[in-house]
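See below for the structure under consideration.
Shown here: the complex without one of its protein chains, the others still in place.
Up next, chain A:
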Amino acid sequence: MNKPLKQHLIDPEICIRCYTCEMTCPVEAIVHNDDNVVVDADKCNFCMDCIPVCPTGSIDEWRVVDTAYSVGEQFEWTELPEQADIGGGDDGGIEALDEAMAALLAEAHQGAGGKSKAPASAAKASVNMYNLGKPAVAKVQGNYRLTKEASGADVRHIILDFGGQPMPVLEGQSIGIIPPGTDAEGKPHLPRLYSVSSPRDGERPNYNNLSLTVKREDQGLCSNYVCDLKIGDEVRVTGPFGATFLMPDDPASRLLMICTGTGSAPFRAFTMRRQRMAAGAAGDMVLFFGARTPDSLPYFGPLGKIPDSVLKKHLVFSRQPDVAKEYVQDRMMVEEEAVAELLLDPKTHIYICGLRGMEEGVEKSFANIAESQGEQWIALRDKMRDEGRYHVETY
């Protein structure tokens, strides 16, 4: 059997047949008859040149299919078909178009226990504007160390500027960084994924820049490259990627965020977005953030400046001298009542991000808290996930 493929489609109800996409397509994959403008799946190479030129927004439609809809079939359409339920498909929320990136994200989202779905009110994510063959080139605007020298951890805040190239990235999405050079076989290195830590309108509002939160790994080819970047250096970037680990746009929604280390990147973006939009009421955003010591906790200083009414912070340390080890799941139990209240509120969206090792403990705490409320955790989790309210991204 063929493996499912992602097919690019145009919504015939919204398209106005201006043929701008057809003129733009460098491989002539877009054709029309008197009724519809359609994409030939045999020819489309996902270069995305047609996406920004569309005046209507009809062009950014994707379906996972076993067999591609033919050009002839599409000519007959008066509306787009629903996404068919296909094993291995991802329910319309297409995280990435190239297999390698899609596989990475699928693995990162595994911990949710099933197919991830974006929050109902999330903005529509653009994916794969740039790929290995056609990367964007960003300029480094800043590279700041976030952790103290003595802590042993070197976590960096990197700011990249995209100049005139559009990089429409949403909070929670990732971009790929292509390390320079080639591997042992002489092939270019594949991009490494980093979650964006700035909100959609830029690290600085209305500047076309974004930030990353990157930890230097001992033998890490890409992390060392990124952490050593100097201002003015040029970096090749792919993406954006990810279409489910997104924040709800509904200002009334509530966010429970649990992270360790650089897993804080998307939550910095979420928090800044809500602050800039003045969204949510007191108590609507709660963060459990684990690190070894305050010195090694990224953004320790800036976090302290966010009032508790905007973001209730639980900073948890596992290597504090003379203090018993504490992990995020331990603090969740201490805060059982508050967590339970959030867990039962249908407006709550839960996000877990960090090292894979944190999943088990966090889930255990959730299970305990859910049961104390007479809820079955797995059922509750699956329900929340299907509603786009439970998200895991671990590595």
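Worth pointing out:
Assume a residue touches a chain if its C-beta (ideal position, glycine included) is under 8 Å from a C-beta of that chain, and two chains touch if they have at least 3 such contacts; residues count from 1.
One rule holds for everything that comes next: contacts and distances are computed from a predicted model.
Candidate names were "Heme exporter protein C", "Peptide/nickel transport system permease protein", "Benzoyl-CoA oxygenase component B" or "NADH-quinone oxidoreductase subunit N", and the UniProt protein name of the unshown chain is "Benzoyl-CoA oxygenase component B".
Set against the missing chain, the residues A:L5, A:A123 or A:V140 yield one that touches it, A:A123. Summary of contacts with the chain left out: across A:G57, A:G133, A:G301 or A:P346, the touching residue is A:G57.
Although one chain is not drawn, its touching partners on chain A can still be listed: residues 13-14, 16-20, 23-24, 34-35, 48-50, 52-53, 55-58, 78, 123-124, 129, 163-166, 206, 249.
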